[in-house]
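What you see is the complex with one protein chain gone and the rest in place.
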Amino acid sequence: MTQSSLAQDTATGSPVRLQAVTAEGQPEVTPALEELYRGFEQELLVPLWTEIGDLMPAHPRSRAVPHLWRWERLRELAARAGDLVPVGRGGERRAIALANPSLGGRPFATPTLWAAIQYLMPGEDAPEHRHTQHAFRFVVEGEGVWTVVGRDPVAMRRGDFLPQAGWNWHAHHNATAEPMAWIDGLDIPFQYATETQFFEFGRDEIGDAERITPERSRAERLWGHPGLRPVSAGITGPGSPLLAYRWEHTDRALADQLALEAEGYGGTVEPGHAAVRFTDPATGADVLPTLRAEMHRIARGAETAPVRETGSSVYQVFDGSGTVTVGGTTWSVTRGDLFAVPSWQPLSVRSEAGSTDSDSGALDLFRFSDSPVFEALRLDRTHVEGNPR
Amino acid sequence: MTQSSLAQDTATGSPVRLQAVTAEGQPEVTPALEELYRGFEQELLVPLWTEIGDLMPAHPRSRAVPHLWRWERLRELAARAGDLVPVGRGGERRAIALANPSLGGRPFATPTLWAAIQYLMPGEDAPEHRHTQHAFRFVVEGEGVWTVVGRDPVAMRRGDFLPQAGWNWHAHHNATAEPMAWIDGLDIPFQYATETQFFEFGRDEIGDAERITPERSRAERLWGHPGLRPVSAGITGPGSPLLAYRWEHTDRALADQLALEAEGYGGTVEPGHAAVRFTDPATGADVLPTLRAEMHRIARGAETAPVRETGSSVYQVFDGSGTVTVGGTTWSVTRGDLFAVPSWQPLSVRSEAGSTDSDSGALDLFRFSDSPVFEALRLDRTHVEGNPR
Amino acid sequence: MTQSSLAQDTATGSPVRLQAVTAEGQPEVTPALEELYRGFEQELLVPLWTEIGDLMPAHPRSRAVPHLWRWERLRELAARAGDLVPVGRGGERRAIALANPSLGGRPFATPTLWAAIQYLMPGEDAPEHRHTQHAFRFVVEGEGVWTVVGRDPVAMRRGDFLPQAGWNWHAHHNATAEPMAWIDGLDIPFQYATETQFFEFGRDEIGDAERITPERSRAERLWGHPGLRPVSAGITGPGSPLLAYRWEHTDRALADQLALEAEGYGGTVEPGHAAVRFTDPATGADVLPTLRAEMHRIARGAETAPVRETGSSVYQVFDGSGTVTVGGTTWSVTRGDLFAVPSWQPLSVRSEAGSTDSDSGALDLFRFSDSPVFEALRLDRTHVEGNPR
Partner (left out) sequence: MTQSSLAQDTATGSPVRLQAVTAEGQPEVTPALEELYRGFEQELLVPLWTEIGDLMPAHPRSRAVPHLWRWERLRELAARAGDLVPVGRGGERRAIALANPSLGGRPFATPTLWAAIQYLMPGEDAPEHRHTQHAFRFVVEGEGVWTVVGRDPVAMRRGDFLPQAGWNWHAHHNATAEPMAWIDGLDIPFQYATETQFFEFGRDEIGDAERITPERSRAERLWGHPGLRPVSAGITGPGSPLLAYRWEHTDRALADQLALEAEGYGGTVEPGHAAVRFTDPATGADVLPTLRAEMHRIARGAETAPVRETGSSVYQVFDGSGTVTVGGTTWSVTRGDLFAVPSWQPLSVRSEAGSTDSDSGALDLFRFSDSPVFEALRLDRTHVEGNPR
């Protein structure tokens, strides 16, 4: 590979060999050089010239790989954990995390993102704690658990997105006679890599006053009105003061976008592809300082253009069926399935009508990513196939 | 008045003599000084020492005065203008502005704010134009007019707040058989004082496609979902992309705050006083770069603490009855009445149950002000009686 | 004038008739309409349709006019005031302000800017006070006065720019046997129009410890090193913590730009036109929240392209001679002369070699303006002749 061909490839965004530096850049290994390298080792030194291809690639070359986890299997294992593993102080949560196959067995869906299924049995409580890691819950099925954030009980129901910014006290309790499963997303791997984590235990038991099960949390009553800010609120955040984004709003917003498109107006990302981002109503920014969360709807038969982005994402199928292609890998996906998209790997999605005629045929995908980190640091890049970067 | 007593007064915010500079600061007028002053005049010069008391007061001493305009009388005159004055290119709008009594007959409710009643007869159109002045409409009664902003028809109904940021094309048309009145708020006096205005005529007639009368505007379908941003949207503004804030949301948000207070939680500004601010969902900031807009609800029998603020406000009673005190002036107010609060004049409001038992007894007040100007420039100050500034 | 011709004119920025609204927009005056207008007057109302041409012009039509004040005459009158008018508490400063001829005799150089010559006799003190108005001093000639800001004595010498953000205590004292004159710039008219002023008297006499006359102020020792921030500093401002911008730096920066241009590189605003802006080292933003200050150098024989800007400026000739054209007015100017440029009036400057061969022939112009106000509110517009706006 020559230098000029590399530059060309980078400019077009088409697939390139990822080595920035060829073997030609290396000095011939002589006894004298071997002795020098031993000197480096003794002094805890490493030369750039042998490492540059790995450290400074032409574009991101993720240690992670694209991978799919089937919801059906996750739920089975989580239910079995419900039988065998108690929830309590120490272990804190009955959460089971996705481990990307090429990240050394660590519970990291991607190098920066944590995604787990959490499971709570009837009547169970998960004890209160707080941590600097930013978190959210997303509910693909079921209901009956209330997350108590800062003593405010927040109902969890199918389709709801429930953010919970770092350093807020929180606990969960299942107020029903049925178990419930949902997914947790956090920036645990990012904070692990950057070593910024703080953690504190809270109360072992939440109070009786927090065991009420209101339809709307206090957070929603204060912050859940479109474009309206409580005048009493001072400076908020970091992270959204709104603790629940309900499915009825998300669904309506997506339907509105597709309807506007059908009427001849803008609003969708591309034809047949509606998407909303969950934002902090106090700032309009991403709902959490390190995590972006979005819901995408791909209309029946539509297909998205391949997109590469700096940073990684995890998706969960919320509804419908379809085909997902990440890099060279293609999967058929259905409700609840989760998949990881590593940095700069192109992603394309196609919606496919299910076997029954009754459904709308749309494919609804929940997505979360580490994009706010890179936008804050101005390290974000996006490339849509066919468009200049 | 001594220097130290002045400092004391300023700190407490209690009424003080407003002259920063006493007569003692003036030089004795001699023939030589008179000649010097004539020299100043010839050269278009003015000394500071004779003007400082007016120019640099201890705290804002507004040229405007508190004043009340009765809605009943405004509506009568507007209706009469509906009979006599056509709407069309040149005059542009059948709008009749409040003129503060001490601002020289100019149509300025306060030194920075324009407030007018606008009136449109059945079937009438107001022609399209655009200007840098930021504007909104607020509807205290009636319905039937659609504002067409950027070719997007926006219904106007009682209680709705309809912002329209500068330099957007807009027109109005009355699609019904009834006349309709509402108020317009703009930053005309501010832009007049600072000389930043641009204006362009648009089409004389809006197109047939814009004469549709949808329940929801396209802006609401894209931006009116709480905490949800269309992913397709790029950088917005200045000013809110959401063109309508509907009464049902505002009313519910205010009711929620008072209910939370009743349950023992925060959320209200002070006891019995709920308030929401209209914000730009893309930024969480004020809905317009130069104008703040809020709705306040004072529960039956509640009274607000006197507050002084840098900058001025105009209020309109949306519902209920009560007593308003601005500086030394007190009025009984009822639906539709408008009043101006000059800079640094203390305002206090009391809600009083009306003559009928059926109403809630709450006093709902719409407010707009120039606060964003001063916050952007860090010239804002607020003093609540009994609190340190 | 037709609607389309107006739009065209606005787009090109060429001179246009400034009436947005023609007489055709007015209703025919009938007895019934006259009665309605009387009703408006009684109720303190003013219709938009009779005022719109003044209030909403096609582009800014300033109440101010271009005007020139001769430094020689200002200095004479200031010296005479030195003889006749004492400086002390009450009058506060021996400052004599420029009064734009069309602003009703008020001491306003433009609708938003105050510019005055201040004069201090040998051994005199100006007493301490503080105010929300942002201020600076600029020295066109002489030296010997120290401004004491927050008890930090700051020397004033030819070419120095000395900002002093609002609400800082400050006094002046002349430590020499010569009188000294300089100019003060403030946002007094802006804060007068918007009614945001606060003022407090300080000590009548500064302490002995503040009568020292160091070469460099403490502010310069902390903040005057290029690109270096004291780690001990917390959040600063609003306004620059650096209290003096010395001529040696300004001069060198301007000379560097012209030298870079001569070497074939960028750096100048346009050929032969170097310019630097005084900025807050803690933020990189304008030195004061409401005032921009710059020094411009026009090389011998160079001429600047006509520029229109939203908002107004005051210029003082620091060195050299030249010709200034504002709108239709042209003046020959020399050291110390001051002139006002109203909003949206085109300004062009030409440098002309003086009568002696020894000088560089460059024209150095100090400028201050209200631009930060409009940038903060996104109301700024600039039009350079020949460029699209």
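Lettered A, B and C in written order, each chain numbered from 1.
One rule holds for everything that comes next: a residue touches a chain if its C-beta (ideal position, glycine included) is under 8 Å from a C-beta of that chain, and two chains touch if they have at least 3 such contacts.
Computed from a predicted structure; not experimentally measured.
Engineer: What shown chains come into contact with the chain that's not displayed?
Structural biologist: By the stated touch criterion, the chain not on view contacts A, C.
Engineer: I'm checking contacts with the chain that's been left out. Which of A:L162, A:I188 or A:I206 qualifies?
Structural biologist: A:I188
Engineer: I need the residue numbers on subunit C that touch the omitted chain, in ascending order.
Structural biologist: On the side of subunit C, residues 218, 221-232, 240, 242, 245, 249-250, 252-253, 256-257, 259-260, 265-269, 275-285, 287, 294, 296 touch the unshown chain.
Engineer: When the complex is taken as a whole, what residues of subunit A touch the one chain not shown?
Structural biologist: Per the touch rule, subunit A residues meeting the hidden chain are 3, 6-7, 10, 20-27, 30, 32-33, 36, 39-40, 43-52, 55-63, 67, 69, 73-74, 77, 80-81, 83-86, 88-101, 105-107, 111-112, 116, 131-133, 166, 188, 190-201, 204, 237-238, 289-290, 310-312, 342-344, 370, 372-374, 376-379, 381.
The definition used in the following text is that only the chains that are shown with their structure count from here on.
Engineer: Can you tell me, using the touch rule above, whether these chains form a line, ring, star, complete graph or other shape?
Structural biologist: Basically the chains just string along in a line.
Engineer: Report the chain closest to the protein's overall CA mean, measuring from each chain's own CA mean.
Structural biologist: It is chain B that sits nearest the middle.
Engineer: What is the distance, in whole Å, between the centres of subunit A and subunit C, each centre taken as the mean of its C-alpha atoms?
Structural biologist: For subunit A versus subunit C, the centre distance works out to 52 Å.
Engineer: Note the residues in subunit A that touch 2 or more other chains, in rising order.
Structural biologist: none
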